[in-house]
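This structure is in C-alpha cells; I'll ask about it shortly.
All protein chains but one are shown at their positions in the complex.
Order of writing sets the chain letters: A, B and C. Residues in each chain are counted from 1.
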Amino acid sequence: MNKTKRSTEKLFGLSVEEYEKISELLGHEPDGFELGIFSAMWSEHCSYKSSKVYLKTLPTEGGKVLIGPGENAGVVDFGDGDVLVFKMESHNHPSFIEPFQGSATGVGGIMRDIFTMGARPVANLNSLRFGSFSHPRTPYYLSEVVKGIGFYGNCMGVPTVGGEVVFDECYNDNILVNAFTIGIAKKDGIFLSSKCEVGNIVVYVGSATGMDGIHGATMASEEFDLKKNKKRSTVQVGDPFTEKLLLEACLEAMEKKLIVSIQDMGAAGLTSSSFEMADKSGKGMLIDLDAIPLRTAGMTPVEMMLSESQERMLIACEKEKLDELKAVFDKWGLNCVKAGEVIKEKVIKFYYNSKIYKTLDVDVIVNGPEYKRPVKKPEYLKEITPVKIDNYKIPENLNDIAVKIITHPNIASKRKVFTQYDYTIGTATVVPPGFSAAVLRVNGNKGFLLNAGGNSKYTYLNPFTGGALAVTECARNITACGGYPAAITDCLNFASPEDPEIMWQFASAVEGVKSAAVKLNTPVISGNVSFYNETAKKDGDKTYVSKIYPTPVIGMLGFIEDVNKALTPCFKDEGDEIYLLGSFKGELGGSLYMELAYGDFRQKPADLNLDYEVRLQNCLRSLIEKGFLKSAADVSEGGIFTALAENAITNPEKILGFAVDYDIKAHGLRIDEFLFSEFEQAFIVTMDKELSGRRESGIAVILKEYGIKLEKIGAVKKNIMKINGIIDLKSGKIKEGYYSVI
Amino acid sequence: MTKKAFIKVMLKEEVLDPQGKAVLSVLKSSGYNNVKDVRVGKYIEIDMEDGKSGSLENEAEEISEKVLSNPLIEEFSIEIK
Amino acid sequence: MTKKAFIKVMLKEEVLDPQGKAVLSVLKSSGYNNVKDVRVGKYIEIDMEDGKSGSLENEAEEISEKVLSNPLIEEFSIEIK
Partner (left out) sequence: MNNKNIKAGITVFPGSNCDADVYRVLNAVFGVNASFIWHKDKIKDLKKYDFIVIPGGFSYGDYLRSGALAARSPIMELVKDYAVKGGITLGICNGFQILLEAGLLGGVMLANDSLKFECKDVYLKTLNTDTPFTCAVKKNSVLKMPIAHHDGNYFATGSIIGGLNKKNGIIFKYCDEKGQITAGSNPNGSLHNIAGISNETGNVMGLMPHPERSSEKILGSEDGGWIFKSMIKYVKEK
C-alpha cells in the first residue's frame, strides 16, 4: 500500500504511527477484520489512551470504597451487607446525531453497566448541556433528549431523581448528555468481568445483532457496499422493554448462581466485551460467529464484531449450568446462545462458516497505546484576570437584573424537565428533584443522597478551580441536606486531546478534581472520558472549530443515617431567622451577573480554600445533626440573591419571602458583590427564632470547634423579597417567572 | 381546493423495531403462528389547500422529510388524492 | 407462501387526536399555512404465511380487530399483497 495515499478515513481513525505499530505487532498489514477490531479497541473511547496517565492520579481508595475504577462500575459499602454500585457515562455524539435515540441508549447503556455488576438500578441522574437557549435548534434538542431519557428510564422502572440542565453557546454544535445510574446489591452478590475459568461456556444473551452503531469503521472497509448504505442506518435504537427483561433475567440468573462472569456489550459491542473479559480474566476465548443471533442477514464478521446493538450481554457460565441459564432467559423471552468457550491460551479464535477465521492475541489488542500528549497553557488564560470592580458602575436598577438572573434559563426551575421523568417509582424518593440533592431511603430510615453537576464556565476560566468546584459543589448540596459525601464518579467532557491547550485544560481540571476529592475524602470509583467534543464549522469563507468549554461533571453519593433528618433548602416558616454560615468574598469573576449586567464574564473566579471547605461542611453537618437548622442552602450560581429567592419560592406548601440586611460596608463589599457573587464558601441557613436563643450553648460550641462564623442577616417573611433597601420584589411574581421559563 | 396527502413513515429495514418485535411476540403467543414478522410505522393524513399547481407535492415531500420523519432511521412514501 | 398484510389504524373522526393537533401546530408555526388538518395513525405491516386459501384475510381481520386497534376509538383498513 502506498503510505502517502493512505487517507485518515482508510485508517479508521487510527494515526499513521498506530497503523504502523499494528502492522509490526501483527507481522503484516491488518486486513479489514483486524483493522476493525484495532480501530475500536485502540480508539480514544475504549483505550483512554490520552487520559490514562492523568486518571491514574485520582484517589480511588479509602472510605467505604470496595471496588474502584476498572470494572463496569465502582462499588461502595452501604453497611448491613448491602453495597451501592454507580457510574456516569457520556453519550454526547450519538445524542447530537439523533437526540431521542442517543439519549435513550445512553441511559440504557449506563443501566447495563450497573446491573452487569449484579446490582439492581435504583436511581438515575443526568447532566445535560445544550446550546444557547435562544439558538433555533435548542428547543428541539431539549425536548428530544428529555423525552429519550424519560422513555428509557421510565419504562425500566428506575426513578430519575436529579441532574442538571445547562444552556451555553459553547454547546451549540456539541450537546452533552451524561447519564448516571446507581444500583444496590448484596455485598456477596457482586459480579465481575474478570472471573472467567478455562472451560466455561461463553454465552451471548439479549437482543439480536444488527447494523446499529457501525460507523466510520465499516464505511472505510472494502467489505462495505456503499449502495446498500442508503437503506442502512447506523443509529442505535433503544428498546427499554427488552432491557427490562434483560435486567430481570440477569438478576435471576445471578441469584441462581448460574453466572461466573459477565460483561455488557457497550461501545464496540462484541469486540470490547470479549477481549476485555478475556484480558481481565487472563484467559482466551473461542468465539463462534456463526452462533451470533443476527437481525440483519448476511452481516460480515467485522460488522458483527463492531455492532453496537443495544440490550446485549456476554456471559461466562459453567458447562453444567448452561441449560439452567437458558431456561431463565427463555422465561423472559430472550436469546441465550452458546457462542464459544473460555480457553487457556490468551488469544481469541474466531470461527466463521464453521472454520477458524482469525486468531488474535488478546494482549496485543487490549494493550493499546498510551500517550502523554503535549500540553500548553491556553493563550486566552492570559487575559483572564481578577475583576477590577471599580471599572464597572453599579447598574441603576438592580431589581431588574435580579429578575433577569432568577429567570435565566440556567437558574430557572427545570420542573418541566424532571416531571417528564418518573421520580416516584421505587417508593424510595424522600426528597424529589427540584431542591438540591435527592434523598432516597433504602430500608427503614437508612438512606443515601445523590447529586450531579459541574460548572464549565468556571472550568474554562480556571480549569483547576472548575474541576475542584465540581466536587465541592456536589458535596455542598449533599452536606446541606445533612448527608456525608462518600464517593464520586466523574464524566470528563473535553474537545480534542490532540490540541495541547485542551490537554492542558484536561490535566488541570483533573488536578482540581483530584485535590478536592482528596480533601473531602470522596474517592473516584468510576467515570468516563469524552474527548473530541468539537465540530468544524464554516462561516462564509472562514472555517473554525467550535469547541465546548472543558466540562468535568461529577456524580456524588452521600450517606445519611436517618432520612427523617434530611433537610431541604427551602424556607419553612415565616419568622424564622436567616443566617450566613461561612466566609463571604464577594468576587464576581465568571458570574452570571457580570454577563448579564456588563456582557462580560471573562474574569478569574475566586480561588477555593479546600481546607476551609472541609471545616465549613463538617460544621454545617454538625449543626444539622443536632437539629439546630430548619433549612440550609449553598450559594451557587446567581449568588446570594438567587439562593434566598429559591429558598423562598420552592416550599411546596406556601409562598415565602425574606427581609435581609447585611452590613456591606463593614465587610468592604459593594452591594452587587454581596447580591450576586457565586460559589461562595458559605451557606444560608435558617433557624427557629426561639431556638437561636440557645446559640450560646450548642451552636457556639460547634462554630468554635470548626472555626466557622455565623452571622444573622435577616428573617423569613411572607411574599416580600427585600435586601438592604435595594432589592424589593414580590415573591409571587418571582415564583411565576421562575417556573415558567423552560 | 383542499387535497389530502397520505404519508406513510416506516423505520428503515435494518433499524430495530421494538414495537413490531413486541407485537410479533404477543401474536405468536396468542396462537397466530403463521405470522412471521411485524413492522409498526406511522400513517399521517394531511389536509392541504392547493396553491399553485405542483407545489403541493413538493410541500408534502418537504414536510415529510423535515417534520414527519427522521431520515436517519425512517423512510417515507407519499400519496396525494 | 408469504404474503404481506398492510393495516392502517386511524382514530375515529370524532375522537380528538392530540398528536395530530401537535403536528398541525408545528407545521403552522413553520410557515406551512395551507395545511388545514393533520391526523396521525399507525401503519402496520405483517408478514404472514398463507395456509389455507382465504383464511389469511380473516386472520388479518381478526388480528386487526382484536389486537391492533381499539374499536372504541379506532378504525382500521386492511390491504393484502
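Assorted remarks:
Everything below uses one rule, namely that contacts are C-beta pairs under 8 Å (C-beta built on N, C-alpha and C of every residue); 3 or more make two chains touch, one makes a residue touch a chain.
Nothing here was measured: the structure is a model prediction, and the numbers come from that model.
For the chain that is not shown, the touched chains among those present are A, B, C, taking the whole complex.
Per the touch definition above, the residue from A:Gly118, A:Gly183 or A:Pro240 contacting the chain not shown is A:Pro240. Residue-wise, the contact with the chain that is not shown comes from A:Thr429, picked out of A:Thr429, A:Gln617 or A:Asn724.
In the full complex, chain C makes contact with the omitted chain through residues 15-16, 18-19, 22, 42, 66-68, 70, 72-73. Although one chain is not drawn, its touching partners on chain B can still be listed: residues 18-19, 22-23, 26, 29-30, 40. Panel shows chain A; residues 147, 150, 154-157, 239-242, 244-245, 331-333, 418-427, 429-430, 441, 445, 563-564 of it touch the chain omitted from the view.
Going forward, only the chains that are shown with their structure count from here on.
One finds 10 Å separating the Cα centroids of chain B and chain C. Between chain A and chain B, the centres computed from C-alpha atoms are 36 Å apart. Our note on geometry: chain A versus chain C, Cα centroid distance of 41 Å, whole angstroms. Among all residues of chain B, none touch two or more other chains. Listed for chain A are no residues, as none touches two or more other chains. Every residue of chain B that touches chain C in the complex is listed here, in rising order: 2, 8-10, 20, 23, 26-27, 30, 32, 34-51, 59, 63, 66-68.
Chain A meets chain B in the complex at residues 97-98, 101, 207, 210-212, 231-233, 235, 237-239, 241-242, 295-296, 309-310, 333. Residue ranges on chain B touching chain A, taken from their complex, read 11-18, 21-22, 25, 70, 72-73, 75.
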